[in-house]
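The structure's right below; bear with me while I get my questions together.
The complex appears here minus one protein chain, its other protein chains still in place.
Showing subunit A:
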Amino acid sequence: MVEVETDLEASMLCVDSLFCERDDRILFEDLNFELKEGQVLQIKGSNGSGKTTLLRNICGLNVGYEGAISWYGDPIKECHEEFYSSLVYIGHRVGVNKVLTPLENLRWSSSLQQVITDDELLDALEKVGLRGYEGSQCFTLSAGQQQRVSLSKLLLSKAKLWVLDEPFTTLDAAGVKQLETLLKTHAGNGGAVMVTTHHTLSVPNLQVLELG
């Protein structure tokens, strides 16, 4: 379904004849695509077309699908640890606890994947414009700032696959630009991104998948 331009890079994620229905309504069927290192895949589709469901299928949060999803050739269930060590998922609910501060949130969510120092954490928060807020509890922050807390995780993560569900919605213009730059850098370093958004992305090597 997606045109593949560069065959040189290794195929990271391969989705083969994926089928998913919800409440007797077919969201997608016979969905095939491949994600290679260095690619950004934008998933488009109308509301309710199954974009979020597809992302959650791939992450293994929702396993109510048929078909095969493989990671570097192995089915995801058989390389559980490698896959989850290489994955960052940011969903609609951004995973930011409201009573904790940005620093404490970031410390926990990063520490599930890698050992990280407080200096690196503060550095990441500074880069997303939250310097000065690291000690405030998150319920005092705006939705966009909370989104930035979750996105700061991307700056620290060494994961190869980023799965982002509507990451642009609450960001301001500068934030959007910064995130685009981040996606570019990540793809340039051999990472891959799956992102759902209605926003027009200006990223090289962009693939688009239309659902519904």
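Points to keep in mind about this one:
To be clear about the criterion, a contact is a pair of C-beta atoms (placed from the backbone, for glycine too) under 8 Å apart; a residue touches a chain by one contact, two chains touch by 3 or more; residues count from 1.
The rule is simple: contacts and distances are computed from a predicted model.
Not shown: a single chain whose UniProt protein name, out of "Sugar ABC transporter substrate-binding protein", "Biotin carboxylase", "Heme exporter protein B" or "NADH-quinone oxidoreductase subunit N", is "Heme exporter protein B". Across A:N97, A:S136 or A:N205, the single residue that touches the chain missing here is A:N97.
The hidden chain makes contact, of the residues A:M12, A:L54, A:I69 or A:L87, with A:L87. Where subunit A meets the omitted chain, the residues involved are 56, 59-64, 80-82, 84-85, 87, 89, 91-100, 104, 107-109, 111-115, 137, 158, 189.
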